[in-house]
Structures are given as structure tokens and as C-alpha cells.
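On to chain A.
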Amino acid sequence: QDKGEIAVFTKNKVDPFFEEARVGADVAAKGLGYSTVQYAPTRPNNFQEQIAQVEDAITRKPKGMVFVPVDTKGLKPSVDKVREAGIPIVNFIDMGDGNFNSYVIYDDHKMGADVTRILAEKLGGKGKIVIIEGIKGSATSDNRTAGAQETLKSYPQIQVVAVQAANYQRLQALQVMENLMQQFPEIDGVIAASDNMALGAIEAMESAGHSGTQVVSMDGTIDGVQAVSAGRLLASAEFSGFQMGCTAVEIIDRLTKGEAVPERLELKAEMITRETADKFGQPLERRTCKSLKDLGLAS
Partner candidate 1 sequence: MIADIARISRLRGSRSLNFLSSKALGASVVLIILVPLFGVFAGGFLSPHNLVNIALQSSILLLIALPMTLVILTEGLDLSSGALLSLCGVVLALLLVAGYSIPVATLAAMAVGLLFGILNGFCVANLGMPPFVVTLGTLGMAQGLALALADGNAVSGLGPEIEAFSAFRFFGLPVLVLIAIAAYGIFHLVLYRTTFGRYVIAVGGNAEALRLSGVSVRLVHGAVFAISGATAGFAALCMIARTNAGHPTIALGMEFDAIAAVVLGGTSFERGNGWLFGTVLGVLAIGVLRNGLNLIGVDTSLQLVAIGALVIAVLLVERLASERSV
Partner candidate 2 sequence: MLEESGSEGPVGIGSGIAAPDVGVLSAARADTPRPMMVLNGVSKSFGQMQALSQVDLEIYAGEVHVLLGENGAGKSTLIKTLAGIYAPDAGEILLDGNRLALGGPSDARRAGISVIHQELALVPHLTVEENIVLGREPRFLIPGSIDRRVQRETARRALELVGFDGDPRGKVANLTTARQQLVEIAKALAHRSRILVMDEPTASISERDATNLHAIIGDLKRRGVAIVFISHRMREVFELADRVTILRDGRKILTTLPDATTPELLIKAMVGRTVGSFYQRLERFVAGEVILETRALCSAAGLVDMNIVVRSGEVVGLAGLVGSGRTEFARAVFGLDRRTGGEVLLHQLPLPADPVRAVRSGIAFVPESRKEHGLALTKSVCDNLTLPALWKIFPHGFRSRRRAAGVARGLIERLRIATRSTRQPVRTLSGGNQQKVVIGKWLPIEGNRRLIIIDEPTRGIDVGAKAEILKLVEGLAAEGCGILMISSELPEVVGFCDRVYVLQSGTVRGELSGAHLTEEAIMKLAVHHDS
């Protein structure tokens, strides 16, 4: 049965994280009888292009839109247009302003805090650490870093020797880490805002024959989970793009049926450690969507 089309907007096609989200949305849509059309800017993270894509998508009159904003601010004009056209729109992953019908998110701040706590405990409450941020200004990166820094306040003997951005990119994280290792020969811990960057940093340390540094990060990507199982990464936090995609689509479905939906849906981020790692990181094609009911978020 064809109930129409759902437009899915992501920030780019280069970050695997968004592929998870797209697949999640696809899987959920298929299950509910919708088709999807995918939009991502041709220049990665190009906000201007994303705005144009939203405008263009309105012309196709989709049943709904699920939306990862390239930038959290200043979406209002575009979202207003979507609403004016009577199309329900749900934001997921990165919080954004504007009158979205609903938001599907994780608590980035809390995730940052939780993985930091795991690291701090592992280090016995003391040592030198560095923080590798994602794209400055993105809600995920800023909140995760803030969460980490707040937690560290309760560990006065842990010293943050550097905070550097690597834009969620692996190569950049690798080079940043290489340079930081020169400046600070003894780094005990690394907090990276994403698994991708954590792996770059680990790569740098491993090639330098540098061992003993503990790394934590967030996302729970397939690679990240493997690294946790292998003991290269101390812990990660589940930030499932796949599930957010599923849930966002399910909300659209409810909205088209005229059902009420909560304005803000927060998924719970589980910690991924060596012990729990097997539960996470399945290949995308084997994943299934959890419905709101399964998540205990709806009746």
C-alpha cells in the first residue's frame, strides 16, 4: 500500500552517522507503507543548500518531513514555510529552533557527562586529558563537550590540557592527536565527541606506539562498537541515528493520522562498554526499528 512520501533531510553524505539515520527512516517508512525521498546537500553541511532543498521538497507535497538541520539556528523561516504548506515536520538528532511539530533527540549533555564519568573513574580521578570536539557550533558537539566539562568539575585532579576541534572528521582528529602528543607526552585520557574522531585519535596513538591512553566517545557506530569490543576504546554512548530515524518517521505517521504526539521525545542513551558491546553495532541491514511502544514512550 502506498500512503505517500516522506522527505528525509540529512546534513551530508560523507558521515556514516547520517547513513544510519537515513536507513532507519527508510526501514520505518517501508514498514508503515510510505516511500522516502532523501535530501543531502551536495557540499557537505551546506546550510544554504539545505534551505533550498526544503523549499524544493515542499513542491513535491510530501506527507511529512523528517529533518536533521545543518545548523540548529535560523531554520525558522524554512520550517514556517513547511508548516504553511500543511506538511508535518519532525526534527531529529540535532535540536533546532522553529516550530517543528516534534523533536526526537538524545540528551547530548548527559551522554557527554556519562562517558566522562566512566573515563574519570577508570583513571582513578586523576590525570591529564584532552577533549576533541566535533563541529563547533553544532548542538551535538557543544552539548557533549559541555557535559564532559561539567562532570570534570567534580574531579579536581583531572586536568584538561587541551580542547581542540576536529570537525567530526577522522583524518583531522588523527592529525590533531599527533600534534597534541608532541606537546603533551603524557596524555592519560581522551574524550572525543564522536566515535569517528576517537578512532582517528586512537590510530594516531597506535602508530606512534603510544599505549595506555584511555579513550571515550559517543555514537556507537559499528566501528566504534567494534573498537570497544577490541578494547581499543574504553566506552561509547549509544546515539542511534537509526533509531532516531525510525522514531521520527513513526511520529510523522501519527501526525498524518491526526494523533497527538509529544513535542519532545528523548531516547535513552545506553553506555557501551566492553561488557555490553555485543548488544550494539549490528550491521544496518539487520537492524529493526523499535516502535514508540517498544521504547515505552507511547501507549
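These made the cut because all candidates are chains of the complex that A comes from, given by their letters.
Here is the rule we use: a residue touches a chain if its C-beta (ideal position, glycine included) is under 8 Å from a C-beta of that chain, and two chains touch if they have at least 3 such contacts; residues count from 1.
Keep in mind it's a predicted model, so treat the numbers as computed, not measured.
Chemist: Which numbered candidate, 1 or 2, lies in contact with chain A within the complex?
Modeler: Among 1 or 2, contact with chain A goes to 1.
Chemist: Using the touch rule from the top, collect the residues of chain A that touch candidate 1 in their complex.
Modeler: Those in contact with candidate 1 are residues 13, 37-43, 45-49, 51-53, 55-57, 59-61, 71-77, 97, 135-137, 142, 165.
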